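In what follows, a single structure is set out as structure tokens and then discussed.
Apart from one protein chain that is not included, each protein chain of the complex appears where it belongs.
Letters are used for the chains, namely A, B and C, taken in the order the chains are written, and counting of residues starts over at 1 for each.
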Amino acid sequence: MATSQPQITPELVAQHGLKPDEYQRILDLIGREPSLTELGIFSAMWNEHCSYKSSRIHLKGLPTSAPWVIQGPGENAGIIDIGDGIAVVFKMESHNHPSFIEPYQGAATGCGGILRDVFTMGARPIAALNALSFGSPDHPRTRHLVSGVVAGIGHYGNAFGVPTVGGQTRFHTRYDGNILVNAMAVGICRTDQIFYAAATGVGNPIVYLGSKTGRDGIHGATMASAEFDEGSEEKRPTVQVGDPFAEKLLLEACLELMASGSVIAIQDMGAAGLTCSAVEMGAKGDLGVRLDLNSVPIREVGMSAYEMMLSESQERMLMVLDPSREEDAQAIFTKWGLDFAIVGYTTDDLRFRVEHGGSEMADLPIKELGDEAPMYDRPHVETPKRPVIRAEDVPAPASLRAALLQMIGSPDLCSKRWVWEQYDHLILGNTVQRPGGDSAVVRVEDGPKGLALTCDVTPRYCEADPYEGGKQAVAEAWRNICAVGGLPRALTDNLNFGNPERPEIMGQFVGCLKGISEACIALDFPIVSGNVSLYNETLGRGILPTPTIGGVGVLDDVTKSVGIAFREAGEAVILIGDTGGWLGCSAYLSVMHDREDGAPPPVDLAVEKRHGDFVRGLILDGRVSASHDIQDGGLAVSLAEMAMAGGVGATIETLPQGPAHAVMFGEDQGRYILAVRESEAAGVLDAAAKTGVPVLRLGTTGGHELTLPGGDRISVDELRNAHEGWLPAYMAGVATEN
Amino acid sequence: MKARVTVTLKTSVLDPQGKAIEGSLKSLGFDGVSNVRQGKVFDLEVAGDDRAKAEADIKAMCEKLLANTVIESYRVEIAG
Amino acid sequence: MKARVTVTLKTSVLDPQGKAIEGSLKSLGFDGVSNVRQGKVFDLEVAGDDRAKAEADIKAMCEKLLANTVIESYRVEIAG
């Protein structure tokens, strides 16, 4: 073992985020004191991000299989089979903390990371989505964070060349100190052209591809520590900077290389770059790995083994190559102007050995690095149930008309056009349903298949009742897919929570997961990939529990998909599902009364399934001209969105029983609004009755106004001004500060 | 008073632009060129003739807007 | 040899970025600021120690690539 290494002091161990008992575990495992490089390697492998030590035990229980699932959690991304030999590869990942520190680069590199996860498996990305949670609009940093994050996501996706077709954007004071940036990428490949991380064969070359290694994002605390910092600017940790140009070249080079048949295994370098990727490739393939850092392409002089092993420089890949194809591989990468270097080879000794400057810097048992990582069953307490709020006890607005305008002009319900117009959502020429509706729909190559894609969660509900909130997040994703005519197939999740060492937070996590699992099982909607982000907490205040669900659905004939827009006058407007006027925990309560109390609406999964299947059936039979699910803001907001989208109004003659404001703004689940040709109306109502689906004809489309019972009339233009106004005005408000 | 602010990336921060430009210069035949890094300049005028105050104000502008001090450093020059 | 190239928009060309930045600075309370113009700097190294040749080469780089002489002008400084 190399000498001239600093003493491993308790402080140094602590700076590496390792608890004393975890360090003891290391000593027992290797039977000696680790070198500094080894300590760094352990800290990378055993941190929450890589080892999932707080969440693993609970994630085990998730439903992850179905006949169409090719690859569940555990690889770079999940994979499903959509028929005709086509596989869909997708995953969602967070870049929360980096985006709070440097919003533009943080969000950009987040997109880069998730795109890499997808094309590492051999898939060409065809769509991206993003779910964003920001602090209160009044918070001094919010504006700066919004503009930086959106510009960063836009720049990376636009330059890379993937359409960003959907997502969510919310504001809540509980994110003031911890914003959430969850990015999702979706790609396609042939089912027989999928690539995995597991290395095979002894003595095969391990190749480094992509950009050079610098001191990007190296473990802050450690780098700052006096021992080997020499206080020099050079060595201080630096924010990762994304280079979408390099990523685009890496994509093309990798796909070309994969097609040439010379790739045995491939793994992108994400968090703790070289360390995690090399260990994973070896461990998954039951092989040892020997790295020679002298041949790692570096950007800065005098980088230590420690720095190279922990660097998070972007746009890099590790690959096990068929030795006989070395020249062709090299040629492809030279053509694309990317670095290509053989940095090691596979061995049969199940050791992870790292050499630098002629001395051995690390020699560790490769499987134990992952398998023996700590796993905690942290104490958790259930979130106390909240009382159900009766609609009668919630004040009605002076004017429904004014209330609706205020609702659709509120930060969470307003149009997010300002966001998605900064994203190229049309590139590739396959975007059939654009941002602004329920799910986005993208055609798969030249068709006939299409994918329905959405991101959903209602953190308000999860905070009030994690179990119901977890169910609801999955149910809403399912609904958003059914609403465009898609068959929900599988989902990816991004579980964002506070500090798991606090039993209440762990209770939220466990509760949400229970709800999510039940919904996945009931809706035949397995989880194939995901990501956990914990410790989203400032000064002891955690974020709202935010388990973002990324749903993927399939249309066998993409031409059958429908959007939310009323297009024709004289069509029947039909409500699907029961309306009880549930105002507890609703957007109405928070927007109009600045209250977030009460139990959230319960989700009946059997009902969700029945209604979703019914609506999808009608759409695929070509009997529906517009369709929208009912979510935040209730019936009135959904009606307004349908009128605004098509510039066609509607006259509503009939409403469900109950207090008007509860009926208009209540958030009962399992509901949709459909527009169908008058000639279809009777048949649709009849079919619903036969299937046991509650149905009610609300009125008829037409004109340029939304007319409510009792005579309230709002012109589509007035609705649009309220809906489109808030975000641009807010962003134009004051200059964004760094 | 006229002033110039020069904003450059901190040394160890990746500069993809500089990298691409260097590559292009080389392919145009300028082989001897190396370590190309790109930065920004802002030319601006500030009212008043209190040099010290101007300098302080411009520093504040850099901290608040002109430079992203997480990844960039800046220099302020006040013209004669 | 180290050198710095400064590229600025010709005065006749209006500068949307400069204008926007000026607006932001004003709304941040820097009322006295005016005529904000944004430009670029390139720091680079050239091989050899023939100052004149270096200067000529770098001028050529500007003409060929670094500046778009339709809208930009440039200045070359060679560090002592």
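FYI, a contact is a pair of C-beta atoms (placed from the backbone, for glycine too) under 8 Å apart; a residue touches a chain by one contact, two chains touch by 3 or more.
Just so we're on the same page, contacts and distances are computed from a predicted model.
**Student:** For the chain not present in this complex, what protein name does its UniProt entry give, out of "tRNA 2-thiouridine synthesizing protein B", "3-oxoacid CoA-transferase subunit A", "Dihydroorotate dehydrogenase" or "Phosphoribosylformylglycinamidine synthase subunit PurQ"?
**Tutor:** For the chain not displayed, UniProt's protein name is "Phosphoribosylformylglycinamidine synthase subunit PurQ".
**Student:** What are the shown chains in contact with the chain that isn't displayed?
**Tutor:** Even though it is not drawn, that chain still touches A, B, C.
**Student:** From the list A:H155, A:R316 or A:R401, pick the residue that touches the absent chain.
**Tutor:** A:H155
**Student:** Can you say which of A:V432, A:L589 or A:V624 touches the chain missing from this structure?
**Tutor:** A:V432
**Student:** Looking at the full complex, which residue from C:L25, C:V41 or C:L66 touches the chain that isn't shown here?
**Tutor:** C:L66
**Student:** Among A:F245, A:Y376 or A:Y730, which one touches the chain that has been omitted from the display?
**Tutor:** Selected residue, touching the omitted chain: A:F245.
**Student:** Of the residues in chain A, which ones touch the absent chain?
**Tutor:** 151, 154-155, 158-161, 243-246, 248-249, 336-337, 420-432, 443, 558-559
**Student:** Touching the absent chain: which residues on chain B qualify?
**Tutor:** So the residues of chain B touching the missing chain come out as 16-17, 20-21, 24, 27-28, 38.
**Student:** So which bits of chain C touch the chain we can't see?
**Tutor:** Interface residues of chain C facing the absent chain: 12-14, 16-17, 20, 64-66, 68, 70-71.
Note that in this section only the chains that are shown with their structure count from here on.
**Student:** With chain centres defined as C-alpha means, what is the inter-centre distance between chain A and chain C in Å?
**Tutor:** 41
**Student:** Please report how many Å separate the Cα centroid of chain B from that of chain C, as a whole number.
**Tutor:** Here the centre of chain C sits 9 Å away from the centre of chain B.
**Student:** Specify, in ascending order, the residues of chain B that touch 2 or more different other chains.
**Tutor:** 64-65
**Student:** Quick one: which residues in chain A touch 2 or more of the other chains?
**Tutor:** Answer for chain A, listing residues that touch two or more other chains: 735-737.
**Student:** Please give the residue numbers of chain A that touch chain B in the complex, ascending.
**Tutor:** 101-102, 104-105, 211, 214-216, 233-236, 238-241, 243, 245-246, 299-300, 313-314, 337, 735-738
**Student:** So in the complex, which bits of chain C are touching chain B?
**Tutor:** Per the touch definition, chain C meets chain B at residues 6, 8, 18, 21-22, 24-25, 28, 30-48, 57, 60-61, 64-66.
**Student:** Touching chain A in the complex: which residues of chain B?
**Tutor:** So the residues of chain B touching chain A come out as 10-16, 20, 23, 63-65, 67-71.
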